[in-house]
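The next block holds one structure in the form of structure tokens; read it before the comments.
A single protein chain has been omitted from the complex, and every remaining protein chain is retained in its original position.
Right, chain A next:
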């Protein structure tokens, strides 16, 4: 028992001198560790078997709980004694080959640690130990997460005892959240003062919990963390840069998951800007969500950004999406998403980009169609309110045409010239078919194409390609109709992305405010997407957002008033939502 006695004596000294760092250095729980821990484990195994009460008696003798101690001297307390008994039992039964057992015992140890930490007078000495043990269990849970075979065993055990059927990752997050809450409620420092005592650890612990929650893809409990921090934590700027950056990364991802793209962009951008360029991998992880967040609010990554080392693997994924937005091309959108669907899906980006980029692409397509069809001085106008010039209008029928054209391409239609070439090329004659009949069929086909109402003809075999729901312009093979386009345009007008009104009787969208833009109908009718979105959420145009290191609120944008309201217009295939 010499080693155990010596160990308890060291712990007693650390307690008496209130040396939390020393205590944490003693209370190691994961390899690699000094062999004395294994020696101690063997001693305990031979003498104390499985009776924790006997262990507590041993501890109480070595580290007694004293009533009257001088202010500068610490003492043990009941929950500490219980924790230390659990700790000794942990080493007595340690078998690091058995990850499931180790996780179960370590969970018990961390829970016991949380209880000891919560003691109002002496609990602070357990802070460093609590952080260390929280990290240990988070690391072990991360390791287990890569072993589905082991996770399923642990999860099934939890299911048999827990009615809510929480996973092992969620349970671990819950245990660390208890420690986080204890630290956040510490009253050693006031709300906006630099943190003292247990409050110094709140972001470290929050980041551990958030990492686990995002690992398990169950992010709902993260709201509790963000809300608690927003109401109780000292300002984020008082915490070390690594903690700030990590927290802002998860805050951004949480907002992204909840479709608050302006907030997501603000938090992620702040995280990105505070991360030195040498941490390329971290910056890549941030950009993975920062670029999509900005795409969805109408800000495209510049060539300069995509040329950075951290964007090397992301540029081929996001650059075509930016191009699709600029052109108003559903064909390019579909190709870009399909090309990188595995990556986008595994990062939770595929569905959101596929659905929420569409309104921006419709806006660009409407703009391009207007540019191609409207001239100031030709033909009669809808309303002659802008003087002698023709009123600026976009024909719904024209937008149906440009959208239907893209739908046909997606369905495999080919351009008419290539179809003609195909017919003019010599084909091997199928055996058994009369050449006169073949010539007649070819001629009929050619005549039909020349009279066609499109520059595209059906693919070989005549059957359009079968599209999945999100592969079409609207929804799979659904044809683009006037009614759809009217609804889409009305939705864009309601969102403020188009300025004007729908003249349904004339089948047109009429642009407003042309005079105010000195006759520039395109500028009047199609304000910039970011200009509109930024104005709506109160982010000043060109003013930057969250560039500094001082914002730590749940809502995110520094100085911004991100609204929770949304306008939603349900249209086949996609939803228009105010980001």
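Definition applied: a residue touches a chain if its C-beta (ideal position, glycine included) is under 8 Å from a C-beta of that chain, and two chains touch if they have at least 3 such contacts; residues count from 1.
Criterion: contacts and distances are computed from a predicted model.
This figure omits one chain of the complex; the name its UniProt record holds, of "ESCRT-II complex, vps25 subunit", "NADPH:adrenodoxin oxidoreductase, mitochondrial", "26S proteasome complex subunit SEM1" or "Sulfhydryl light chain", is "26S proteasome complex subunit SEM1".
Checked against the full complex, the one of A:64, A:148, A:194 or A:528 touching the unshown chain is A:528. In the complete complex, the residue from A:1, A:241 or A:516 that touches the missing chain is A:241. Across the entire complex, the residue among A:28, A:299, A:499 or A:536 in touch with the chain not shown is A:299.
In the full complex, chain A touches the hidden chain at residues 211, 215, 240-243, 245-246, 249-250, 269-270, 272-277, 279, 281-282, 284-285, 288, 294, 298-302, 304-305, 312-317, 319-320, 322-327, 329, 331-332, 334-336, 338-343, 346, 364, 367-369, 371-373, 398, 401-402, 405, 409-410, 412, 414-415, 418, 451-456, 459, 465, 522, 526, 528, 530-531, 541-545, 547-549.
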